[in-house]
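Complex shown without one protein chain; remaining protein chains in place.
Presenting subunit A:
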Amino acid sequence: MGTLLRLIAMRLGLGLITLLIVSILIFFAVELLPGDLAEAVLGQGATDETVAAMREQLGLDRPAPIRYFEWLGGAVTGDFGQSLVTGERVSSAISQRFANTLFLASYAAIIAVPLAIVLGVIVALLRNTVFDRVANVLTLTSISSPEFFLGYILILFLSVRWQVFPSNASLSGGMNLDDLLYRTFLPALTLVLVVTAHMMRMTRAAIINLLASPYIEMARLKGVPPWKRIVHHALPNAWAPIINVVALNLAYLVTGVVLVEVVFVYPGIGQLLVDAVAKRDFPIVQACCLIFAATFILLNLAADVGSILTNPRLRHPK
């Protein structure tokens, strides 16, 4: 078990280093954008003096590396500074939005991940049959349609024509969980449609890849029925690639949902980011990007650890 812990600690360390590099990239990429808040706020009629005064007031006149370290120091303690537009603390502006995004992502994930794996197992079992082909075509279609398009199609049918679910997923205080799940069903369904295909196809591929291995043939020659060969003999050895794809898709659910949030007017972090970029509210942009990066790194780390844990050679050393 000692080696396993060391391995995890090492991955964690590497993740932190990656995060540090990403924070440098984020900070200086934002620096490189033409124009800054002072210009944006004062508009085109501003004189150079007023812009300079504004910059000084906002602290934008000091050298970038110093501001980077100040920003990083704050970020480590959860303080991302103040919004340049509203003056609100960035952490409080983001926290509720991020919680909303996590809620929507979990909602979609809880449906999509088991669905994808079960479907993947079924199509692997029924490979090269009509069911397999139809499932492949349908999932390919859903994966290759842009999510806003899927969203509008769902709205068209489920809320406009049949009026089963609301098209507007904006939240208000004091909603109970049933309400919440009901109001956010359409955006969640859209996300499910987008991510299921990828995970299902990987599950299918990972299992089929193993079907030629000697231990599957052995199971076959022992008279083990087909479904059990797949579920009991192939699947336990196929987890590593499946877990990696699941992690990638979970990361997408957190960081790639901007369009879906816009379509359904959902108050998530993606919408906040889009607004902040438009208003040149750099502290918020930087904080959002850093959170996205951390999510990606954390999920990939979890996937690494997960695939290590499913390897019996590492779980049960000699």
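Here is the rule we use: a residue touches a chain if its C-beta (ideal position, glycine included) is under 8 Å from a C-beta of that chain, and two chains touch if they have at least 3 such contacts; residues count from 1.
The criterion applied here is as follows: contacts and distances are computed from a predicted model.
One chain of this complex is left out of the view, and of "NAD(P)/FAD-dependent oxidoreductase", "Peptide/nickel transport system ATP-binding protein", "Aspartyl/glutamyl-tRNA(Asn/Gln) amidotransferase subunit C" or "Dissimilatory sulfite reductase-asociated protein DsvD", the protein name its UniProt record gives is "Peptide/nickel transport system ATP-binding protein". Considering the full assembly, A:P225 is the residue among A:G78, A:P114, A:P146 or A:P225 that touches the omitted chain. Here one chain is not drawn; of A:E88, A:E217 or A:D275, the residue touching it is A:E217. Taking the complete complex into account, residues 212-215, 217-225, 232-233, 236-237, 312-313, 316, 318 of subunit A touch the chain not shown.
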